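All protein chains of the complex are present and in place, except for one that has been dropped.
What follows is chain A.
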Amino acid sequence: MAKRIDISGLSAFYGSHKAIDDISMTVEPRSVTAFIGPSGCGKSTFLRTLNRMHEVTPGGRVEGKVLLDDENLYGSNVDPVTVRRTVGMVFQRPNPFPTMSIFDNVAAGLRLNGSYRKNALADIVEKSLRGANLWNEVKDRLNKPGSGLSGGQQQRLCIARAIAVEPDVLLMDEPCSALDPISTLAIEDLIGELKERFTIVIVTHNMQQAARVSDRTAFFNLAAVGMPGKLIEIDETERIFSNPSVQATEDYISGRFG
């Protein structure tokens, strides 16, 4: 059940430091939206505001609205735990739980939320691992620890773990930056399949990757070091990479700065 995200007037702070300033955009359902921009421009911070992970950081604070199909994530009665069940996240470095087996890692979200039927668990785990294109590689060693897998497999395990709880949106924070080109390819293919079912937002430093996997691309930039990051423009990926409407975007994409 993919959902649309409407962000309006969103600013995020670390203590008194403003990291991103007044961002408004719409993320379309059943599509891949890529965030690109130089380091420190607040892409990851912005991504983390979309499932209320930003406030986990000490001093993290958010102003503005994020509407998930007309429901404000920052409304006064909204429980961040429920938000995170609806909006899943995959991190930069693969982080399977080291004390758990492959099976338990995928089942972790359901088990620890307490919302599952016991006999359905094995099916959900298999479905999620198939969904992450990992089933064939691990089906004979589901009881082995997840940390014994290779980096690319671990990252797909983390994706399986994230989709097992059936979120509406999947956030990916540079999911391939710690991986080799072959694992990257596997994950990019996977993103292409997952967008049939989820709304996907991906942060990437790799512009070819943004061009390959995304439908729409948002370019972020900051005026100077220490200044808050801003959204420069968001458009169809094809347009951003061929004929962007802002000069800074073209400069960044063509490698003239950044």
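Throughout what follows, contacts are C-beta pairs under 8 Å (C-beta built on N, C-alpha and C of every residue); 3 or more make two chains touch, one makes a residue touch a chain; residues count from 1.
We adopt the following convention: contacts and distances are computed from a predicted model.
Visitor: According to its UniProt record, what is the protein name of the omitted chain, chosen from "MxaC protein", "MxaL protein", "Phosphate transport system permease protein PstA" or "Cytochrome bd-I ubiquinol oxidase subunit 2 apoprotein"?
Guide: Result for the unshown chain: "Phosphate transport system permease protein PstA".
Visitor: Consider the whole complex, including the chain that is not shown, and state which of A:53, A:124 or A:231 touches that chain.
Guide: Counting the whole complex, the residue in contact with the absent chain is A:53.
Visitor: Pick from A:98, A:181 or A:255: which residue touches the chain that isn't shown?
Guide: Hidden-chain contact among the options goes to A:98.
Visitor: For a quick check of understanding: of A:30, A:65, A:85 or A:230, which residue touches the chain that isn't displayed?
Guide: Touches the omitted chain: A:85.
Visitor: In the complete assembly, which of A:41, A:165, A:186 or A:240 touches the absent chain?
Guide: A:165
Visitor: Can you list, in ascending order, the chain A residues touching the missing chain?
Guide: That gives, for chain A, the contact residues 51, 53, 56, 58, 81-86, 88-89, 91, 93, 95, 97-99, 108-109, 112-113, 141, 144-145, 147-148, 158, 161-162, 165.
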